[in-house]
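Rest of the complex left out; these chains stay put.
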Amino acid sequence: MFIHKQTLQYPSTPEKPDAVFARKLQEVIGGQYGEITVAMQYSFQAWNAHIPGKYRDLLFSTAAEEFGHIEMLATMVAQLLEKAPLGITEDAIQDDPAVAAIIGGTDLQQAIVSGAGARPVDSMGNPWSGSYVTASGNLLADMTSNVNAEMQGRIQVARLYHMTDDRGVKDLLGFLLARDTMHQNQWLAAAQELQKENLEQIPTPSNFPKKKEHEEFSYQAINFSDGANMADGSWASGDAPDGLGQFTYVDVPPEGVPMAPPTHPDARFYGTTEIPNIVEQTAGKIQEKMNRE
Amino acid sequence: MFIHKQTLQYPSTPEKPDAVFARKLQEVIGGQYGEITVAMQYSFQAWNAHIPGKYRDLLFSTAAEEFGHIEMLATMVAQLLEKAPLGITEDAIQDDPAVAAIIGGTDLQQAIVSGAGARPVDSMGNPWSGSYVTASGNLLADMTSNVNAEMQGRIQVARLYHMTDDRGVKDLLGFLLARDTMHQNQWLAAAQELQKENLEQIPTPSNFPKKKEHEEFSYQAINFSDGANMADGSWASGDAPDGLGQFTYVDVPPEGVPMAPPTHPDARFYGTTEIPNIVEQTAGKIQEKMNRE
């Protein structure tokens, strides 16, 4: 159950309107790594968790916080758009290059569709998609996915920080950067704890029967490009991070095996085959049926 | 530049056709974490890399290998579909429940659209999307994204392994599981090496000016749910994984700050405001203009 409170975790008010930046903020609301993604991702991971206790509690807690972050950003966008220009006459542009920039750079749907309000889309106008969410039920994989989401998200917020001079906006972004630091750290801590408690190990899934995997290929760095430096990395020799194998290096991919011959599905799929007359001959029964039915 | 060779890295031939499993394999071809995703993701990371040498070489090499994996799976799908039933008469169903299962479970577009061939879609028919790709230019974040992709991918292949009895299919999946083991390990190794070489640190990005971030919130575990066990985790006390701070725990979220008052954009957006008559009064000039233009 979710209870809403009409306060914000942190102040979210700009110094002045900025319709172009309002569009840029959409990226961290409704983009691939925006707040809707993490709120939904942590929620689905919690709802699908197979283990009660601290991990699930952490997921529920962080999900709820992220829903509040969507709210802070959405209200910021609305304020940045409060004096957004509606439309531009030729005169205005002639006089003022700044206005010209604003015309080009705004989210047209923030004007035409939502009437100067935020939307569940990214900075290029793509609607948020459920396909952004990762929730596999395997907590080590999912915590790693969460670390990834927080890293990408923090990079985007850091980039946005440098794209504005507005102190109100920068203040909010500074807060979000701090929470992203926390969340990167917490998911890393959780991933380590899962391994320490022997709940999951690398590689994930770790209890897939070893002898079913073709282990001769499990620690082999094969170079499919011609970059001379691939052999220099720690992935080409020494112990693998999972502690279960030793990396080896293969400079040129082995010859490989022949492809299976092309397939010949039912003639009624009308694919092109090398002996088209075969339809009437070998597959005469089918052709006959085709004519009959 | 890419050069194609008409051989496969590993044999890819099923014992017998299985149209339902052909659909399931689409998940690891064209799904969020399928081979198209990793092939494209590693390619774009390489093309956008800002640093030559071993990391970029590794990206190019693995990208090329993954393109070959799409090929192995696509040819497997074509063979699994070689005897796919085209359509079913009533008689057939009456006699054979197995046929009934096949009707329901197949990918209809593998029949109607591609004529018994693989497609760039997932197991539910969603077309592969460029939004699955992560390539930020920050290698630590991107290597973490790669670890995530390989973890999710290996879990899916492991699940698929148990969904078939076909020895040919299981043989290929066993090979892919091994390569996923390698790739999980190599991206983990690369992420560690980036930090060891001081190219990137956690949290990412690590050279964002510390004093711009509101550091009082950077290591604070705040419980936005009511789960009693959140405090038990390593994320609630002790050293944070980035080695830069100490976790603290806050049991109940602070009160927060008041939301900013609602916005009042230009009357010509026709939003609902508390004093609609204001349009004629305060904003008289606009209304006048609205009537004039």
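Each chain carries a letter (A and B) given by its place in the written order, and its residues are counted from 1.
To be clear about the criterion, a contact is a pair of C-beta atoms (placed from the backbone, for glycine too) under 8 Å apart; a residue touches a chain by one contact, two chains touch by 3 or more.
For clarity, every value in this text was computed on a predicted model and none was experimentally measured.
**Student:** To what total copy number does the complex in this file extend, with 2 chains depicted?
**Tutor:** 6
Here is the rule we use: only the chains that are shown with their structure count from here on.
**Student:** Round to the nearest whole Å and give the separation of the Cα centres of chain A and chain B.
**Tutor:** Taking the average C-alpha coordinate of chain A and of chain B, the gap between them is 6 Å.
**Student:** Touching chain A in the complex: which residues of chain B?
**Tutor:** 5-13, 32, 53-58, 60-65, 68, 75, 78-79, 81-84, 86, 111, 115-116, 126, 129, 131-132, 134, 136, 138, 140-141, 144-145, 147-148, 151-152, 154-155, 158, 161, 170, 174-175, 177-182, 184-186, 188-190, 192-193, 202-205, 208, 212-225, 227-230, 232-235, 240-242, 245, 247, 253-260, 262-266, 268-271
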